[in-house]
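Shown here is a partial selection of chains from the complex, left in place.
Order as written gives the chain letters A and B; numbering starts at 1 within each chain.
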Amino acid sequence: MSQNETRPDRSEDLHEIHAQVLAYCRAVDRRDWDGIRAVYTADGVDHHTGFDGDADAYVAWLKRLLPRMDGTMHMLANHTCRLAADRMSAVSETYGQAVHWGTPGDSPQLNFTSGFRYVDHWLRTEDGWRIRERFAVREWHRDDSGRLHGPASAKAKARAEAGQPGEPDIFDVLLTRLEG
Amino acid sequence: MSQNETRPDRSEDLHEIHAQVLAYCRAVDRRDWDGIRAVYTADGVDHHTGFDGDADAYVAWLKRLLPRMDGTMHMLANHTCRLAADRMSAVSETYGQAVHWGTPGDSPQLNFTSGFRYVDHWLRTEDGWRIRERFAVREWHRDDSGRLHGPASAKAKARAEAGQPGEPDIFDVLLTRLEG
């Protein structure tokens, strides 16, 4: 690859890396297992509270864990990214909080919010920027049991079941129209 | 309009669309009814939990609803936007949470936080990007009664009364100085 002609500029790199962090959240919240896996390199590694291993094992772990809940929402905040001088790798830190809700509503194990920092080591690959190693550092944890409620809709419940997307998400519907 | 000469570039489009979502939040939190209306096209439509209709009716609905509370704060997070190939329309999804507080403080109807996704269909108009159709999808709801408190200042209370802006907001004051 020619270094100067075919590569995007710095701001495009930064935009793509940020977009990948967003894509990860979207995939987790929709139980889109392939979408989660796609954010990592082939040899990607993840470190979470309660998990350390490669990206395939991480997705398998999430497949067991997430369907116990009715839903999750990963909301990102402060994002800082530094590119290496050769722009073939990067490091970013992203603050966020994840709301988790489940049934029964008074279960602290199923109804809580966690504050975290994703500290990610990125590699530029032929398919774009991918996470080579993620450290998900938990900062705080808040028990929301007895106070948190998910939507009562059939759609939301269906989405909670792995592999059962239920009615299509309105964002996907609008995207299809846009591109159709 | 000449397609190539007078239009901003893609990144400017994306910036303007994001700025409009922010402007919506600011207008709602300040009970700036005209500001809320201005984010939608003339024939704009909004779908909220508890409301479906055109933008005029939506603003009228908010005018009845919001003054019951002492304040709201709409905090945005993950924002993803896709432009149509001709860049005359776009679709975005924006995660956010809205904190609502009111008196008495132990009322669950007046003191809660909601997690939502704004899924917006955008059109480029002569006046800039506007929402043609918004789907405000509620993801979760947390009862914060007995724990949440707004500021005790007269300014905050005054802002809660529609059409009674109270003392000018410090951000507006600084903006005026900047441009003065």
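The working rule: a contact is a pair of C-beta atoms (placed from the backbone, for glycine too) under 8 Å apart; a residue touches a chain by one contact, two chains touch by 3 or more.
Values in this document were obtained by computation on a predicted structure and should not be read as measured data.
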{"item": "Full complex, copies of the single sequence (shown: 2)", "value": "3"}
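Quick note on the criterion: only the chains that are shown with their structure count from here on.
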{"item": "Averaged-CA centre spacing for the pair chain B and chain A, given as whole angstrom", "value": "25"}
{"item": "Chain A - residues contacting chain B, complex", "value": "11, 19, 22, 25-26, 71, 73-77, 96, 99, 101, 144, 147-151, 156, 170-171, 174-175, 177-179"}
{"item": "Touching residues on chain B, where the partner in the complex is chain A", "value": "11, 77-80, 82, 84-85, 89-91, 93, 95-97, 115, 117, 119, 121, 135, 137-144"}
